[in-house]
Each structure stands twice: as structure tokens, then as C-alpha cells.
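Yeah, one chain of the complex is gone here, protein chain that is, but the others are all in their spots.
Labels A and B are assigned to the chains in the order they are written; within every chain, residues are numbered from 1.
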Amino acid sequence: MSEPSVLERLRLSGSGGAALRVRFIGVLAFQVLLIVVFTALNPRFIGWDNAQSILFTAAILAMAAAGQTLVVLTGNLDLSVGSIMGLCAYVVFDVTSQAPWLAGLTVPFAVALGAVLGLANGLLVTYLKIPSMVATLGTLSVYRGLVSFYANAMEVTSGELPQWMRTLATVRWLGLSSYVWIAVLVVVLVGLALSLLPWGRKLYALGSNARAAYYYGLNENGILVGAYVAAGGIAGFVGLLLGAQVGNINSLLASGIEMQVLAAVVIGGVSIWGGSGSVYGAALGAIVLATINNGLVLLGVQEFYRLLIQGLAIVAAVAVDALVQKRVLTATRRRVILEVAA
Amino acid sequence: MTAEVTASAGVPRLSVQGISKSFEAIHALRDVSFDLAPGEIHALVGENGAGKSTLVGVITGLLQADHGHVLLNGTDVRFHNPLEARTKGVAAVFQDPNLFPHLSIAENIVTGAYPRKGPLLDLAAMRGLARTKLEQLGFDLDPDRLVAELTVAEAQFVEIARAVEPGLQLLILDEPTSALTPSEAGRLYTMVEALKAAGTTVVWISHRMDEIRRLADTITVLRDGQHVVTAPASELGDDDMIKAMVGRSVALQRVPRTEELGPVRLRVRDLNLAGTFADISFDVAEGEIVAIAGLVGSGRSEIQQAVFGLSPEVTGTIEVDGEAVRPDSPAVMARKGVVYLPEDRDAEGIISSMSITANIALPSIRSLSKAGFMAPRKERALAAGQREALSIKGEISALVSSLSGGNRQKVALARWLATNPRVLLLDEPTHGIDVGTKVQVHDMMRRLARQQRMAILMVSSDLPEVLAVSDRVLVIRRGRLAATIDIEDATQENIMAAATAGRVEEGTK
Partner (left out) sequence: MSRVLRSFSAELLLVALIVLAAIWSSQLSPYFLDLNNLMNSAAFFVVFGLMAFGLFPVVVQGEIDISLASTLAVASVLFAKLSVAGVPVLVALPVVLAATALLGAVNGVLVAYAGLPSLAVTLGTLGAYRGVAYLLAGDAGVTGLTPEYTFLGLSWVGVVPSTVVLFLIFAVVIGVLMEATRFGRYSYAIGSNPDASRTAAVPVRQTRVIAYAVAGAAAGLAGFVWVNQYQSARGDNADGAILFVLTAVVLGGVSIKGGSGRALGVLLSTLLLATIQTGMKLANVPGTSQTLVIGLLLIASTGGPQLVTLLRSAFGRVRRTSVSTAGG
């Protein structure tokens, strides 16, 4: 009986680790490739002005993707993100337009409202055991219906928005839109929460192996509800920023954005099976989408190509993740039994 | 070792008192009582299905006992989940890995009990803690590596490192060396002895005589969910131990075969599946019943599954009635007349939300339907015929979920018999079935082989069943064919010995 050879050992070990580590670099390489291709096709693509514009477009998406990441890490989805954004923005701005002394409290108000909507999502998924996709598809329309009921076909015009938010939407700090800096802050905060708070680590653990999470005594329902509440709060905040940027807000604000948010998350390497990926990857995914958008516009290509490319990118990203996941899962399967040949 | 364990003289570390546990009609544990002394290595042995895993589940709070008590250091404890057991110093490493593959070793070790600095995770402390634990146990692993890139043995070390904590009272290891190389196992032996020296009681579940001899202070044997004996290792010889394990109470009669065997129906040569089994060759003749014996996890079920086309990546040759066939999918094999009855019939064998008729007709639909349309009358006739032949209780329109285990098994079998198969692969055909039905199933198997001239390949952990039904026994040990025993020479003892054969481990010290 001898020790297995190096090759034998390699064959027996899961190769998922390397795959997981390479995943983020893959997105980065894709982003570089996009820059090279677009620059080659149109030299005007490269430059500070255009970069500013791309980052500005990516900012809102990156923040929304940060919230979505929390949910996707657990192996679930939140399709209602666009409706939460729209509802929070409309309700908060409508209330503050009628009660201007509340203008300073818009942010906590929106975050709290979003968190409540997220709580409802979380309860539906955990206690009523509705598959997250169906539950949040339902709340997508319920929340949108609520805001449309509330708005009653009216608008909040830009003049009615709190002055400080209107300023915030247009101001530049250090040459970049304030939104870019806020997005960096949000993404970094979420990133730190995921890596430094026990709660964040539990999200990963739950998504990685729910059965093991039970053995380790993690409270699955609590963790999941927490993820939805946090995602809802972030969506409420992002909705506010989007509203201030758009100006005139109707009940359809941010409708349909969930597809782009999910696309950013999936392309950015957050596994749809849960347990792996990072909020920085999701933010990079948002920049990739913004780059595709911007590049296609510069090339004078119809905007419709965006949908096509975005869709194909999702399928490609998931296909890559499927390969990674398959390798990773060898570590949770029943142990190998073959006696190594003498 | 950091474990510091207080022990008051005379009080057992763990006392199992009158534990019973049933799953539906099956008594997994019946009135089991024995004591574990402080700071001993206690081997828990028994055949597959003897109740070892159920007992571990009850002790660690994964399962709740129907009757009885568990006393830890003289105090009655009833854990509701594994975490609660851990906080009281009772930890187990199960056979199936329970790790987070996407996360680092360090994180896997601390999950659930994170070291904190204020509200934040103390990453340095986490890494330090993990490194210290691994070093103390003698495992040379970088805590930053992801579990997904570990070998099976390394992943197991991580689980053990996670389980071992200061003040650990009781550590249960369920077949910890089944996937390890000798030197890896040697490291584990050293570690377990160190734990013992520090006062932790270790329950070591194993089938390997050599390591039981090497490690165990005390041995407890379970059989059929009942406690047989607890004795100091020095007083229980190998032969006595095997006798205690295999002396099952149920007497099954062998029915001598009068019919001649026909030509070879199933010929398997050099079957290999990476990491699972290797160099498997055997024949099964027309009219013959061949049993595959071996421990759970030895690869015996995987061999059957590969023959049925469930592992398309397998290499080697398979011939059915002299005709070569690539086992690419169950559909391919079923067309050749090779059919398979899985062990876990509720998960893989039947569709419990469908009717008996629909279940029985499922594999035959192709021949029953015309231009894609099904023929309900023919289906019912088929189902009624099989119900009659196998004496299945229940109307054919009833849902399979309403049937007892034995009748579900009959339905699972009936759906294949309806296709007139040539080779029958049965995995634990009577697992979890009451004795009366068991005898019926055995009669049926004999009839199918002897009268209907099928070739039957049966995997079974039930040695009396193997002896009563089969014509030849293949013993698989760790993925290899360890012995072929003709039924005339077969005894429970020599089968068990071949399945567990201990070799003297090299490189262990």
C-alpha cells in the first residue's frame, strides 16, 4: 500500500477552489476586452468624459445589484426590486412635497419603507415557503399596483422634490457625479458587512450548503428574512436617488429594472445557486452592462442590441457558473471509497 | 491537546438507557442500553442497518428517541439539534460531509461560533484559532484554502478540527477512515489517542478489525437495532465479535435449486469508475441469482448503477446475451432487458403521487401506446395482471403513497416485470420490509430466476438473505472484488471477514 501519486491526489481533490477564484478575474477580463473592442471600433470611446458617463450610468445599477447580491448569495431571488424602488421614491417624495419639514428625513423614511416591503418578501419565502421567484414576481406586481393606486395617475414634479436631493443629483465631487461616490460607499459598506459581520458570513454559509447550515445551528429563516429586509432597504434608498435624478416621478419609475439588476449580479459572478461571488463582482457586472450600453450608443448601433447581448451574457455567465458549481459540489458528496491501487 | 475534562469517578461519561426508535413499522432501535466510560475509545460495531447511525442521531439530537434516556455525566439530557449537543460538549463527525464548499477552511471551522471584535468578525483570531486547532490535531492545512479544493481526507480533517473543542466530552466518529489512505488514517489514530489522553471519550464506528484492535478499549456490538454485548476489547476476540454482529434472529430457509443454469446472460468485464470502483469482472447466468455483498460505501451499489447506465462515464465492457452494449442511459439498458430496482425506492424507485396503474405502466408506455396515445384499458389490464401476480394490496387506481413499504417495493418491481426483462438488478430488495413480505419477495426472486430464466444480480447487506437466496456471492471491499464465494462454501462469517478484512496498516508510526 503506497501513498497516492500527485496525479491521483489531484484527481481525487475538488478543483472547485481554483474555479471560484478565477471567476472574478473572468469578469474583469471581459470588461477589459469590451474596452479594447469598443476603442478599436470608435477611438472616442476611451477617455475621461466617457468613463464618467459610464460610471454614472452604472452607479444606480451597482447599488441595486448590491442589495440583490445579498439575496442571491442565499440561493434566492428578489424580482420586486424595481417595484420597491418605484414605490419608495414616489411615496417618500409625495409625502415630503406635502410636508416639506420632513425633507431632511427622506433617506431614513425610504430605507424603512423599503425594509418593510423586503420583510414581506422574506416572510413569504420563509414562512409560507413560496419559491422566491414566484413570491417576488407576485410582490413585483403588488408593490407596483400599490404605488399606482396611491399615485392615482398623478406625478411628483421635479420642483416638488427637496432641494438638497435635487442638488445631490447634479453635483460633482472630484470630477465624478456624487452618485458614483455614493455607489462606491454603498458597495463598500455592503462588501464590508458581508465579509466582517457574522450575519454576512452566514448568508454565504446558508447559500453554500443549507443542510450543513442546519447542522451548524444557523437560523435559516432569520438569515433569509434579514437578507430580504436589507435588500429592500437598499432598494428604497436607490429608488430615492433614481427619483431625484429623473425629476418628474410617476408610478412607473424603475419598472423593469429587475432584469438589468439580475443581469449585473449574475454576470458579476454571484452564483445563482448561492454561496459564492461578491458585491464587488456585482458592481463590476453593473459597469460591464453600462459599458455595453455606452459602447453600442457610441457605435450608433440600435439600442435593441443591448437586450440581445445582455440576455446572451446572462446565459453564458450561468453556464460558466454551472461548471464551477459542479466541481465545487464534489466536496459535499459522499466520500470516495475506492482503495488506491498498491 | 487542550481538552480539559472533569470526570468524577464511577459516573459514566454517557449512559444510554432503554433507547427505542421506530421509523413507521421498522424498529431501528429497541431498548438499547450501555455505558461509555470517561476517557475511553469505544468501538461501536454492527452490520449495515444494525442501528448505529440511528443511535448517533439520537445521541446528538438529530433524531428524537421514542423511549429512553441519555445521561451525560449522570445528568439527563435530551438534545433537540446537533448545535445544542455541541454546546454541552457532544460532537459528531458524520459519514456525509457537512461543510460549506465555497468557504475557507478557517471559516468552516468557526461558523456558528465566530470570534468577534465588537460586532465585527475577528478575522485574525478566526485564522489563528483554525490554525491552532489544525496544528494541535496534527493536520497540515492552510486555513485560507477553500474547502472546494480539498481532498476527501483533508475535508474530513476539517470536520474533525471543527468538532474538537476545549472541554469536549464525547466525540463520535462515524467510519472516519473509510476514505483515508493508511498514513492519513495513522494521523487520525494518533489524534484520537491524544484526545483520549486528555480525557475525551471517543466513539469510533468502524468495520475494520485492525483499527478496532489497535484503538478500542471497549467494544459494543449492535444487531438488528438491539444491543448484543459491551465488553472490554481484550475479552472480545475477532471471531466472537463477528458472530455477535451476524447472528441475526430471523431464520430464512434456503431452497435448493433443481433447475440447471443456462448460458451467461450478463457478462461484465473490467468495469472502472474513477474514484469509486475498479477492475470489476463477473458473469451472471440465466437462472442464476448472484449476490453482491460488502459494506455500505464499498461501491457495490455504484457497480449496479453503472451497469444500468446511470454512470455514463464508466469504462469497461458489458454484454447482454452475448451482445455488447454501452451503458449510456437507463433507457438504453432497459431496451436490452436490463432493469434496476434502486434501494431508496421512495426517492428513485416509484412515483408516490401517481397511481399504481401509472407506476406499473410507466416503463412499458412505449409498447402500450399507439401513435403517442396511451391505451388506458391495456394499462389497467397490465397493472391488474401484475397486481395479481405479485399479490399487491390495494386497488390499482390507488395512489402508491397510500401503500405500505412492502407493497411499494412490489409496485417498483412490478413495473419492470411488466417489460419481461432478462437481467434484474436489485439493490437491497427487502430493505425496511417486514419479515412476511420478505419471504414472499425471496420466493418471487427464485421463481423469476428459475422458472422465468432471468439473471438476477442482487446487492444486499442482509447476510441471511444473501445465504438464503443467492447461488454465488461476490464480496466487494473498497471498490474492488475481494472474493467470490460459492454458496456451498459461504457463511456469514467468511463473507463478513472478506468484506472487512483488516490489513496491518503501514506507515502509521
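The rule is simple: contacts are C-beta pairs under 8 Å (C-beta built on N, C-alpha and C of every residue); 3 or more make two chains touch, one makes a residue touch a chain.
Worth saying up front: this structure is predicted, and the values here are computed from it rather than measured.
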Practice item. Can you work out which residue in A:144, A:201 or A:327 touches the chain that's missing from view? Key: A:144
Study note, to complete from the structure: Given A:178, A:209, A:251 or A:276, the correct residue touching the omitted chain is A:251
Practice item. Return the single residue from A:25, A:41, A:171 or A:307 that touches the missing chain. Key: A:307
**Study point:** From B:34, B:189 or B:308, residue that would touch the chain that is not displayed
**Key:** B:308
Check your understanding: If the hidden chain were put back, which of B:226, B:369 or B:452 would touch it?
Key -> B:369
Practice item. Mind listing the subunit B residues that contact the chain we can't see here? Key: 308, 310, 330-331, 333-335, 340, 342, 347-354, 358, 361-363, 365-366, 369, 372-374, 415
**Study point:** Interface with the undisplayed chain - residues on subunit A
**Key:** 77, 124, 127-131, 133-135, 137-142, 144-149, 152-153, 251-252, 256, 259, 262-263, 266, 272-273, 302, 304-315, 318-319, 322, 326
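Just so we're on the same page, only the chains that are shown with their structure count from here on.
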Review point. How big is the gap, in whole Å, between where the Cα atoms of subunit A centre and where those of subunit B centre?
Key: 42
Revision key, fill the gap. Given the complex, residues on subunit A that touch subunit B span 1, 3-4, 9, 11-21, 195-198, 201-202, 204-205, 207-209, 211-218, 271, 275-276, 327-341
Revision key, fill the gap. Interface with subunit A, subunit B side, in the complex: residues 81-84, 86, 95-103, 107, 111-112, 114, 116, 119-121, 123, 145-152, 154-156, 178-179, 181-183, 274-278, 297-299, 477-480, 503, 505-507
